[in-house]
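Before I ask anything, here is the structure I am working with.
Let's turn to subunit A:
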Amino acid sequence: MTALAAILMRDMRLAVRVGGGALIGVLFFLIVVTLVPFAIGPDLVLLARIGPAILWLGALLATLLALDRLIAMDQEDGSLDLILMAPVPLELALAAKALAHWLSTGLPLVVAAPLLGLLLNLDPAATGAVALTLAAGTPALTFIGLIGAALTVALRRGGLLLAILVLPLTIPVLIFGVAAANAAIVGPVPFGTPFTILCALTLISIVIGPFAAAVALRQGLD
Partner candidate 1 sequence: MPLTDLANPSRFLAFVDAVLPWLAAATLLAFALGIGQVYLSPDDYQQGATVKIMFLHVPAAWLGLFAWVLMSVAALGTLVWRHPVADVAAKAAAPIGAAFTLMCLLTGSLWGRPMWGTYWVWDARLTSVLVLFLMYLGVIALWRTIEDPTRAARIVAVLTLVGAINIPIIKFSVDWWNTLHQPASVLRLGGSTIHPTILVPLLIMIAAFTLLFLTLHLAAMRNEILRRRLRTMLLMHADAAAGA
Partner candidate 2 sequence: MDLGPHAGFIVIAYAAAIVIVAGLIVWVVLDRRHLTRAVDELEAKGITRRSDEARKEMPKGTS
(Lines give C-alpha, C1' and ligand atoms only; values in the text may rest on other atoms or scores of the structure.)
Protein backbone atom coordinates (compact mmCIF):
# COMPACT_ATOMS: atom_id res chain seq x y z
CA MET A 1 0.00 0.00 0.00
CA THR A 2 1.42 3.37 -0.91
CA ALA A 3 2.00 5.97 1.73
CA LEU A 4 -0.85 8.15 0.48
CA ALA A 5 -3.31 5.29 0.47
CA ALA A 6 -2.16 4.43 3.99
CA ILE A 7 -2.87 7.98 5.17
CA LEU A 8 -6.26 7.87 3.49
CA MET A 9 -7.28 4.54 5.04
CA ARG A 10 -5.94 5.49 8.46
CA ASP A 11 -7.89 8.74 8.58
CA MET A 12 -11.08 7.08 7.41
CA ARG A 13 -10.79 4.26 9.93
CA LEU A 14 -10.20 6.73 12.73
CA ALA A 15 -13.16 8.81 11.68
CA VAL A 16 -15.70 6.00 11.70
CA ARG A 17 -14.62 4.59 15.05
CA VAL A 18 -16.22 5.55 18.31
CA GLY A 19 -15.09 9.08 19.07
CA GLY A 20 -14.56 9.71 15.37
CA GLY A 21 -16.41 12.56 13.75
CA ALA A 22 -18.19 10.83 10.90
CA LEU A 23 -21.68 10.25 12.23
CA ILE A 24 -21.54 13.14 14.69
CA GLY A 25 -21.47 15.47 11.70
CA VAL A 26 -24.66 13.96 10.33
CA LEU A 27 -26.27 14.17 13.75
CA PHE A 28 -25.42 17.86 13.99
CA PHE A 29 -26.81 18.37 10.49
CA LEU A 30 -30.05 16.75 11.60
CA ILE A 31 -30.27 18.88 14.72
CA VAL A 32 -29.67 22.14 12.86
CA VAL A 33 -32.27 21.31 10.22
CA THR A 34 -34.69 20.41 13.00
CA LEU A 35 -34.07 23.66 14.83
CA VAL A 36 -34.94 25.90 11.91
CA PRO A 37 -38.67 25.09 11.77
CA PHE A 38 -38.84 25.75 15.50
CA ALA A 39 -37.45 29.20 14.90
CA ILE A 40 -39.29 30.02 11.70
CA GLY A 41 -42.59 28.29 12.34
CA PRO A 42 -44.15 25.33 10.59
CA ASP A 43 -45.23 27.16 7.45
CA LEU A 44 -44.53 24.42 4.91
CA VAL A 45 -44.57 26.68 1.91
CA LEU A 46 -41.94 28.95 3.43
CA LEU A 47 -39.83 25.98 4.50
CA ALA A 48 -39.92 24.53 1.01
CA ARG A 49 -38.79 27.85 -0.43
CA ILE A 50 -35.81 28.24 1.87
CA GLY A 51 -35.18 24.50 2.16
CA PRO A 52 -32.08 24.45 -0.06
CA ALA A 53 -30.57 27.31 1.93
CA ILE A 54 -31.22 25.56 5.26
CA LEU A 55 -29.67 22.35 4.04
CA TRP A 56 -26.63 24.17 2.71
CA LEU A 57 -26.14 26.14 5.93
CA GLY A 58 -26.51 22.98 7.98
CA ALA A 59 -23.94 21.18 5.85
CA LEU A 60 -21.55 24.13 6.09
CA LEU A 61 -21.78 24.32 9.87
CA ALA A 62 -21.46 20.56 10.27
CA THR A 63 -18.32 20.58 8.10
CA LEU A 64 -16.86 23.46 10.10
CA LEU A 65 -17.33 21.66 13.38
CA ALA A 66 -15.60 18.57 12.13
CA LEU A 67 -12.57 20.48 10.80
CA ASP A 68 -11.07 20.74 14.25
CA ARG A 69 -10.11 17.10 14.09
CA LEU A 70 -8.45 17.27 10.72
CA ILE A 71 -4.93 18.22 11.73
CA ALA A 72 -5.00 19.11 15.41
CA MET A 73 -5.61 15.50 16.43
CA ASP A 74 -2.53 14.34 14.60
CA GLN A 75 -0.49 17.09 16.11
CA GLU A 76 -1.56 16.07 19.61
CA ASP A 77 -0.56 12.44 19.31
CA GLY A 78 2.60 13.07 17.35
CA SER A 79 1.57 11.51 14.06
CA LEU A 80 1.80 14.91 12.38
CA ASP A 81 5.55 14.75 12.79
CA LEU A 82 5.55 11.36 11.10
CA ILE A 83 3.56 12.75 8.21
CA LEU A 84 5.94 15.68 7.89
CA MET A 85 8.88 13.27 7.73
CA ALA A 86 7.20 10.89 5.33
CA PRO A 87 8.57 10.45 1.80
CA VAL A 88 5.41 11.89 0.29
CA PRO A 89 5.15 15.62 -0.41
CA LEU A 90 3.30 17.38 2.39
CA GLU A 91 0.81 18.82 -0.09
CA LEU A 92 -0.27 15.35 -1.24
CA ALA A 93 -0.42 14.03 2.30
CA LEU A 94 -2.71 16.89 3.29
CA ALA A 95 -4.82 16.34 0.17
CA ALA A 96 -5.19 12.68 1.15
CA LYS A 97 -6.27 13.70 4.65
CA ALA A 98 -8.77 16.18 3.26
CA LEU A 99 -10.15 13.52 0.90
CA ALA A 100 -10.51 11.09 3.79
CA HIS A 101 -12.21 13.80 5.80
CA TRP A 102 -14.70 14.48 3.03
CA LEU A 103 -15.40 10.81 2.42
CA SER A 104 -16.06 10.19 6.11
CA THR A 105 -17.70 13.46 7.11
CA GLY A 106 -18.86 15.34 4.00
CA LEU A 107 -20.28 12.49 1.96
CA PRO A 108 -22.61 11.31 4.76
CA LEU A 109 -24.04 14.83 4.78
CA VAL A 110 -24.81 14.53 1.07
CA VAL A 111 -26.51 11.19 1.69
CA ALA A 112 -28.47 12.54 4.65
CA ALA A 113 -29.66 15.65 2.80
CA PRO A 114 -32.53 14.00 0.86
CA LEU A 115 -33.92 12.52 4.09
CA LEU A 116 -33.74 15.88 5.79
CA GLY A 117 -35.35 17.43 2.73
CA LEU A 118 -38.47 15.52 3.68
CA LEU A 119 -38.57 17.41 6.96
CA LEU A 120 -38.51 20.65 5.00
CA ASN A 121 -41.25 19.69 2.57
CA LEU A 122 -38.94 19.65 -0.44
CA ASP A 123 -40.26 17.85 -3.49
CA PRO A 124 -38.12 15.17 -5.19
CA ALA A 125 -36.77 17.49 -7.88
CA ALA A 126 -35.67 20.03 -5.32
CA THR A 127 -34.14 17.34 -3.13
CA GLY A 128 -32.20 15.95 -6.05
CA ALA A 129 -30.91 19.40 -6.97
CA VAL A 130 -29.78 20.15 -3.43
CA ALA A 131 -28.09 16.78 -3.07
CA LEU A 132 -26.25 17.27 -6.35
CA THR A 133 -25.02 20.73 -5.41
CA LEU A 134 -23.96 19.46 -2.00
CA ALA A 135 -22.06 16.63 -3.62
CA ALA A 136 -20.25 19.11 -5.84
CA GLY A 137 -19.72 21.75 -3.16
CA THR A 138 -18.89 19.96 0.10
CA PRO A 139 -15.41 18.98 -1.13
CA ALA A 140 -14.72 22.69 -1.56
CA LEU A 141 -15.79 23.28 2.05
CA THR A 142 -13.43 20.57 3.26
CA PHE A 143 -10.45 21.70 1.22
CA ILE A 144 -10.91 25.37 2.16
CA GLY A 145 -11.34 24.27 5.76
CA LEU A 146 -8.03 22.44 5.43
CA ILE A 147 -6.34 25.83 5.13
CA GLY A 148 -7.97 27.07 8.32
CA ALA A 149 -7.08 23.87 10.14
CA ALA A 150 -3.43 24.26 9.14
CA LEU A 151 -3.39 27.91 10.21
CA THR A 152 -4.72 27.16 13.67
CA VAL A 153 -2.94 23.87 14.27
CA ALA A 154 -0.68 25.17 16.99
CA LEU A 155 -3.40 26.94 18.93
CA ARG A 156 -4.85 25.04 21.80
CA ARG A 157 -8.36 26.44 21.67
CA GLY A 158 -8.29 27.09 17.98
CA GLY A 159 -11.81 25.82 17.26
CA LEU A 160 -13.75 29.06 17.16
CA LEU A 161 -10.98 31.03 15.53
CA LEU A 162 -10.81 28.33 12.88
CA ALA A 163 -14.47 28.86 12.09
CA ILE A 164 -14.00 32.65 11.94
CA LEU A 165 -11.11 32.31 9.50
CA VAL A 166 -12.74 29.71 7.27
CA LEU A 167 -16.27 31.12 6.99
CA PRO A 168 -15.50 34.18 4.84
CA LEU A 169 -13.60 31.97 2.42
CA THR A 170 -16.52 29.56 2.08
CA ILE A 171 -19.09 32.25 1.31
CA PRO A 172 -18.70 31.95 -2.50
CA VAL A 173 -19.30 28.19 -2.26
CA LEU A 174 -22.44 28.80 -0.21
CA ILE A 175 -23.71 31.45 -2.63
CA PHE A 176 -23.27 29.34 -5.73
CA GLY A 177 -24.45 26.14 -4.08
CA VAL A 178 -27.76 27.64 -3.05
CA ALA A 179 -28.03 29.54 -6.35
CA ALA A 180 -27.61 26.30 -8.28
CA ALA A 181 -30.19 24.48 -6.16
CA ASN A 182 -32.67 27.32 -6.54
CA ALA A 183 -31.98 27.57 -10.25
CA ALA A 184 -33.00 23.94 -10.65
CA ILE A 185 -36.17 24.48 -8.66
CA VAL A 186 -37.54 27.81 -9.79
CA GLY A 187 -35.19 29.16 -12.47
CA PRO A 188 -35.04 31.47 -14.41
CA VAL A 189 -31.28 31.07 -14.50
CA PRO A 190 -30.33 27.71 -16.06
CA PHE A 191 -28.99 25.21 -13.54
CA GLY A 192 -25.73 24.84 -15.44
CA THR A 193 -24.48 28.38 -14.87
CA PRO A 194 -24.08 28.44 -11.11
CA PHE A 195 -23.42 24.71 -11.02
CA THR A 196 -20.36 24.92 -13.26
CA ILE A 197 -19.03 27.79 -11.18
CA LEU A 198 -19.59 25.67 -8.07
CA CYS A 199 -17.63 22.82 -9.65
CA ALA A 200 -14.91 25.28 -10.61
CA LEU A 201 -14.70 26.49 -7.00
CA THR A 202 -14.29 22.91 -5.84
CA LEU A 203 -11.57 22.16 -8.35
CA ILE A 204 -9.71 25.37 -7.45
CA SER A 205 -9.92 24.63 -3.74
CA ILE A 206 -8.67 21.06 -4.26
CA VAL A 207 -5.51 22.57 -5.75
CA ILE A 208 -5.02 25.66 -3.62
CA GLY A 209 -6.14 24.12 -0.32
CA PRO A 210 -3.33 21.58 0.12
CA PHE A 211 -0.68 24.03 -1.10
CA ALA A 212 -1.74 26.86 1.20
CA ALA A 213 -2.21 24.43 4.08
CA ALA A 214 1.27 22.97 3.56
CA VAL A 215 2.84 26.43 3.62
CA ALA A 216 0.86 27.34 6.73
CA LEU A 217 1.82 24.08 8.43
CA ARG A 218 5.51 24.47 7.68
CA GLN A 219 5.53 28.07 8.87
CA GLY A 220 3.49 27.35 11.94
CA LEU A 221 5.49 24.42 13.20
CA ASP A 222 8.93 25.91 12.74
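How were these candidates chosen? In short, all candidates are chains of the complex that A comes from, given by their letters.
We adopt the following convention: contacts are C-beta pairs under 8 Å (C-beta built on N, C-alpha and C of every residue); 3 or more make two chains touch, one makes a residue touch a chain; residues count from 1.
Everything quoted here is computed from the prediction, not taken from an experiment.
**Q** Which numbered candidate, 1 or 2, lies in contact with subunit A within the complex?
**A** Only one option touches subunit A, namely 1.
**Q** Note which residues of subunit A are touching candidate 1 in the complex, please.
**A** 147, 150-152, 154-155, 158, 161, 164-165, 167-169, 171, 208, 212, 215-216, 219-220, 222
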